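For this view, one protein chain was removed and the others were kept in their places.
And then chain A:
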Amino acid sequence: MAGLWNAAKCLLQLSPNYVCCLRMSLRPIGVTIQPITLFSTVQSTPSIISSKRFNPVVSAVRNTSFFNKLPAESLWKGVTSVSNAGKKRGRGRAVGKKMAKNLNKGQVVGVGKTNMLWPGLNSPIIQGKELIQQKKLPDDPDREAKLLKLRDEMGAFRLLRLSPLERGWSGPKLPGRSVGPPDPVGEDNFEGFDTIVLEFKIVCNMKGNLGRTRRTSAFVVTGNGNGLAGFATGKAQMGMTALRKAKNRAAQKLMYVERYNEHTVLHDFFSAFGKTRVFVQKKPEGYGLVCHRAIREICKAIGIKDIYAKVEGSTKNVQHVAKAFMVGLLRQKTFEKIAEETKLHVVEFRKERDYFPQIMAKPSEVKTTKAIDDMDLNLHLNAGKVVSKRKKGFQPNESDPSWKNHISKTERFRNRDQVRVNLLVEHGEVRSFLADKYPECRQVKFMKKMEES
C-alpha cells in the first residue's frame, strides 16, 4: 500500500502539470495503471508502479469543481472578460465577441430532467376535493434538444431580412425606412401621413460627474404627400423612444409647400444651410426624383414627383441638406407674387405646344417698359445670380484622328436599331434579301421547351 502511494507521488512529481487528483481504486486481481493523457503526456514508468498483485485504475472524474462553486455571473465574466468599466463603455459587444447567455431561459422552476408532478410547486395541492399526490409524468424526449436549440440561437446576431419594399437605404438599418404615421393628437389622426427616418445615430455627451453618456438621435421627416411635411430630431436612451419623439415632434412642425401641378417645384432655385448648398431644377412629368437620398424622401413626403437637385459642399450632413432644401422650398415665389412684384405678365412657353403662350399670372396693373432684371425670370428669382452649369459628357475633338477612326467604323451601324424595327414591321422578322435564296440564314427564334403536362 505504501509502495503504491509512493508511486503515485512519483507520478505527480514527474508531471507537475497535473491539476486533478488521481482516484485510485484498488482491485484485487489484475489491476493496471493506464497513463493519463488529459493534460500532458506522462512518461509511463510501469517498472516503478506495476505490481504483481494489483494495478489501480485511474480515471479523471470530479464531482465538484469551480463550476459548482462559483455563481453564473463570475463564470461568464471569466469567459467574456469585460471589466465593469468596459461594460459601461459598451466594450465586448462586437459581432464576434462571446456574449453571456442566460441558461435559465427555457426552464421553469419545478420542471427538470425527470418530469414529475410536485404539488405546491408545479401544480395546485388540492384540485376540487382531491389531494394531488407526487407523480412521475411521462418523459419529454425532446426537452434536452429544445433547450440546446434555444441556447444555440441565443446571442447569435442574425441580420434581419427585409423585402425590397421595406428596405431603407442600406440593409436592415433604419435610415430610409418608414416608421408609420405619427401618434394621434386629440382629433387629428394624421391620416395619409408617413414618416421616414433620415438619420439614426448614437451620440455621446461627456461630463465630469457622469462621464460619457450615450443617447440615440433620430432625424425623421413626415408628410402626407399633398404639400404638408415636417422634419424633426428626437433623442433618447432607447432607439424606439428617440424615433417616437422625433416622429411626434415632426408632426407638430408641419409646413405647407407650394407645388406646380402637384408634381414639381414652381421654379429653379438655390439655397444653402451652413456649408451645404442645394441647386434645384424644375423638371417635367416622368423625370423622377434625381437627387440626394434625403431630398428624395422629403420630396416623397411632400408629394413632389419630378425634380433635379444637386447638393454641393457637405452632402453627408443630412440635417443640413434637409434644412437647406426646405428653406429653398418655403422661399419659392408663386406666379401671382412674381407678377405683382414685377408688374408684368408671367407667361409660360412649352415646347410640346409649339411654344404657344400661356399666361400664368396677371398683375393688377401692367407696366409698359422692362428693366434689365425683368429680362430673365431666373435672374429675377436668384437676385441676379446665375447657376454655373458644368459641361456634360464626352466632348470629342472633331479633328482628332482617333475620333475620326471611331466615326468611320461606327457610321455603318448608326441606323441599325431603326432598321431592325423597320424589318420587323415589314417582314415580321429581321432578314436580308438573301433569306429567300438561303433559308438557313434566317433568324431562328429561341423557343423555350414547354414541359408536357
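Observations on the model:
Definition applied: contacts are C-beta pairs under 8 Å (C-beta built on N, C-alpha and C of every residue); 3 or more make two chains touch, one makes a residue touch a chain; residues count from 1.
The rule we apply is simple: contacts and distances are computed from a predicted model.
Per the UniProt record, the chain missing from the shown structure is "28S ribosomal protein S22, mitochondrial", taken from the list "Malate dehydrogenase", "Translation initiation factor eIF2B subunit delta", "Vacuolar protein sorting-associated protein 16 homolog" or "28S ribosomal protein S22, mitochondrial".
Among A:Lys351, A:Lys391, A:Lys409 or A:Lys445, only A:Lys351 touches the chain left out of the display. Although one chain is not drawn, the whole complex shows that of A:Thr369, A:Asn397 or A:Gln443 it is A:Thr369 that touches it. Residue in contact with the omitted chain (choice from A:Asp139, A:Glu153, A:Asp183 or A:Glu285): A:Glu285. Contact with the undisplayed chain is limited, among A:Phe413, A:Phe433 or A:Phe446, to A:Phe433. The chain omitted from view is touched by exactly one of A:Val179, A:Leu198, A:Val278 or A:Leu377, namely A:Leu377. What chain A contributes to its contact with the hidden chain is residues 264, 267, 281-287, 338, 342, 344-354, 356-357, 359-360, 366-370, 374-375, 377, 380, 425-426, 433, 436-437.
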